[in-house]
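What you see is the complex with one protein chain gone and the rest in place.
Chain lettering (A and B) follows the sequence in which the chains are written, and residue indices restart at 1 in each chain.
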Amino acid sequence: MEPTREIYWNIANYGYLYVLLLITVAIFSRGVYRRYRAWMIGQEEKRFDQILQRLIITLKHVFVHIRIIRYPYSGAFHFLMFGGMVLLFFGTVVVFLKADFGLDIMHGGFYLYFQSLALDLAGVSALLGIIMAGAQRYVRKPGRYRTEIPDAVILMGLFVLVSTGFLIEGARLSVIQDSWARWSPVGHFISGFFNSTNADVTAGIHRLLWWFHLTLALALFAYVPYSKLFHFLLGPLNIFLQSMEPKGITVKRLDIETAEKFGAQILPDFSWKQLFDLDACTECGRCQDNCPVTMAGKSFSPREVILGMREQLRGSGRREKENDESQPMGPLIGNTLPEDWLWLCRTCRACMEECPVFIEVIPKFVELRRFQVMEEADYPKTLQAPIESLESRGHPYRGTTTSRTDWLRNGDGDTDIDVFMLNDSTAVDVLYWVGCTTALNEENMGIARNICALLKTAGVSFGILGDDEFCCGEPARRIGNEYLFETMVRQNMETFSNCKFKTLLTNCPHCFNMFKHEYSQFGVELQVVHHSEFLLKLINEKTLNINDKKTEMMTYHDPCYLGRYNDIYAAPRDVIDIASAGNRIEMDRSGDRSFCCGGGGGGAWLSEEGEPVPERVNVARAEQALATGASTMVTACPFCMMMMRDGINTIDDAGTLEVVDLAQLIGESI
Amino acid sequence: MKIVVCMKHILDPELPPSSFEIEPEKKQAKIGKHAFVLNPYDENALEMALQLKEKKEDVQITALVYGETKAEESLRRALGVLADEAVHIVQETEQQTDAYGTAKVLAACINAIGPVDLIMCGRMAGDWDAGLVGSLLAEALALPSVCFISGLEIIEGRLRVSRQVEGGTEILESPLPVLVTVTNDESNVLRIAKVRDVMKAHRKPIQQYTLKDLDVSVSDLEQQGAYEELRDLYLPVQDNVCEIIEGEGPEEKIDALLTKLKAQKIL
Partner (left out) sequence: MTIVNEGAVMSEILVYCSQKNGRVTKAGFEALGAAQALVESLECAVGAVLIGGEGVGEHVQELAAYGAQKIYVCANQHLEPYRPEMHLHVLEEIFNQVKPRLLLFIADSNGRELAPRMAFRIGAGIASECIDLSVTEGTSEVLIHKPVYGGKAIAQMVAKSPQVITLRERCFEPLEKDDSRRADTVPIDVALPEISDGVQLVEFVEEEFTGVKLEEAQIIVSGGRGIGGKDQFKAIEELAETLKAAVGSSRAAVDAGWVPPSFQVGQTGKIVAPDLYVAVGISGASQHLAGMSGSKCIVAINKDPDAPIFKAAQFGIVEDYKKILPGLKTKVKELLS
């Protein structure tokens, strides 16, 4: 006789199954439809291009758990549960095919290896995962978890579901005593406990358990669209729907001429995908665990932003507010979202890099900012200053008394550094784009001087724009004035068309990201390189030779716009290692888990009035740097330079830690 | 109620000192590619006018500029924050005008515009730092004036202002029409324009007058013998090197410092 088992053995009137199934499908569909209706109040957005690539990415993330395993314990139990449930699901599909379509593959070797052995192991895996998950939620209790009754219901429900599955198997095996029982080791083990019971009683228990198991399974399934369980569908879907643009394309363009509304004020102003994001959230809290603002101790949290918007989408207010405006169509700012939260986001991307379901947090902030800035002209005074300065003067540093070319005058005030000023006739290989933050801030000017000296030593053909340089526009876009941003892009496009160069070199990751990615939204294609990469290239080509190796202990701080946005982690480290005697130590939070200096997203202009020192993002990072015991902190971004100098000065009275830029480090080593 | 806000489009007062240069023959600041902005005190005046408009019905604000073509940027700015009208008196590029001349031109235009209830000017322009045009304009129009106001109200058709003076604040009253010059205060920082309004502002018409339209001739601008005669314009000699005050002890250093400050006419 062929290895197999009888479906519906011992189950009379299994027809009722279909009634229950129908009810389940109805409840499930209603749930899904309700969510769907909510997403569809949003605007259009195209996310169904490049289907094959999307599929591949989704399968990778789902089956390899790339992001989930960033938290190893969670990654482990989730994989166990996921693996187990997926296999068990396939097992159910096999039965379903046989039962309803007469397609029988449930026999022979397949039955033994898959349907019996593999599924038993899957069940064990699932149970193990569930137990580990329970321990995580109720014993280890990570701070980022929010535990409510439905969590217990789901865990218990799944546990009971899988356990009853084994019990049912055990009962059946006990009564049938089939010869392949050992292929289902757990079931076989359990059948031992039933052997002492009368076969009729066991059969009765089996029947009871079978219906219970079925009902529970269907109940859980029906519960899916009303609970966190929905994530097993929405998560992979959200991964599938992710933006296929490079990370550096931070936000979509705004059609200023035709847009009826600039940015987002109420939920329908967002696209359906941004609303879909809200339901994909599993409340895991990894975003806030890595958010520098949250970690510095503020009451702000990216998860709370997403969940707040979700609550509003579902029509109930998360906060107890009497006014009508917590209805789905009411404004978000000031109701679901405290107003000051809007400006705290540094756009550092830690949340988005961490989120296992690829929720797009930052674009939501930017859309909300666009509305506040462009439609309402209502935003913090200290952020108005850079905008006003950009409009009148072409740089965001209101109150600076330096001109863009002051850094050319060597520190002593007398000798000018001789650098070629680009014009429309002579071609050079490299345009060294200095950037506002480097040129107009005293403490950063040394970076530009060092880079020029290094480029000269290496014999690179380069030039600068000098006073013709105009801000790349990044602060305007981050703060939300896309109109101003576009005028700045056009200004720079004109500047570029008037000079001849092959590559744009910059030491500022914000400018770097702008020119490399965001300007392409306007049809500007440039070859762009960051000074860390360029210096490494020169060193490797032997046009720059390091003579003096640094011996002090160093640590490297990854700038967000170089690291997370552009995945450039190795080049700066390689440069430091070449210039030092191998005495570099990593901070706890480094690489793609680097902790923002607080300067991005308008952060460099945020007022610190009323902000306790420990709650400052740059101070929090300074503490992390000091904890390494290093005497030098190397960074590769002028914003980081400013913010970290400031943060360190605030708490490091003894002056133990110095901040330098990569260029200065190399400059001193040549 | 009709308000005219007189504005000047000037070289950015926040231009970094190292970028500031003089053209000695022309006795003018070098313009080059430097930014030009709306005179900050005129911004304050505009803001006060706008606040008045919000509180009262039937207030019409006309922004008025005497300047070259690029001065229209300031007019667009005024329209962007919702001034009702913009008027540009065209200044020929090579035409130098002193305070008297400017006052004359503005007076002619205001008379052409029609009966005005309130004229508002910034207390001075951030380029020439003279602070004369407002008062001269009041004389030219035979109007009373109050200078350096920081608060303004219209109560029953009369003006009530608060004015910063040495030692305190004066509250003054005046019938309309009257001219005021405005100084900066935390309450009159010019509002940020909404982008949509800025976009509309670019499409609004600007009324233009030439000197000919106003019946003012170039010779009229020279107030006979009183025309401002500029002999020279130069950069003050400045050494950015800090003088570290030496001394045997704190007492000596203090004395030395005070002597130097007195010599510099700061104390």
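Keep this in mind: a contact is a pair of C-beta atoms (placed from the backbone, for glycine too) under 8 Å apart; a residue touches a chain by one contact, two chains touch by 3 or more.
All figures in this text were calculated on a predicted structure; none of them were measured in a lab.
**Student:** Identify the visible chains that the left-out chain touches across the whole complex.
**Tutor:** Displayed chains contacted by the hidden chain, ordered by label: A, B.
**Student:** Which of these, B:Asp127, B:Asp197 or B:Asp220, touches the one chain of the complex that we don't see?
**Tutor:** Looking across B:Asp127, B:Asp197 or B:Asp220, the contact with the absent chain belongs to B:Asp127.
**Student:** What does the interface between subunit B and the hidden chain look like in terms of residue numbers?
**Tutor:** Residues of subunit B in touch with the missing chain: 11, 13, 15, 17, 20, 22, 29, 99-100, 103, 126-132, 135-136, 138-140, 144-148, 160, 163-175, 178, 183-184, 223-236, 240, 242-245, 250-251, 253-255, 257-258, 260-262, 264-267.
**Student:** Under the stated touch rule, tell me which residues of subunit A contact the chain that is not displayed.
**Tutor:** Interface residues of subunit A facing the absent chain: 382, 385, 397-401, 441-443, 605-610, 613, 646, 649-650.
The rule is short, and it goes like this: only the chains that are shown with their structure count from here on.
**Student:** Which stretch or stretches of subunit B touch subunit A in the complex?
**Tutor:** Residues of subunit B touching subunit A: 12, 14, 16-19, 33, 35, 37, 191-196, 198-199, 240-241.
**Student:** Provide the residue numbers of subunit A that touch subunit B in the complex, in ascending order.
**Tutor:** Listed in rising order, the residues are 256, 262, 373-377, 379, 384, 387-388, 392-394, 398-403, 405-406, 413, 467-468, 481, 483.
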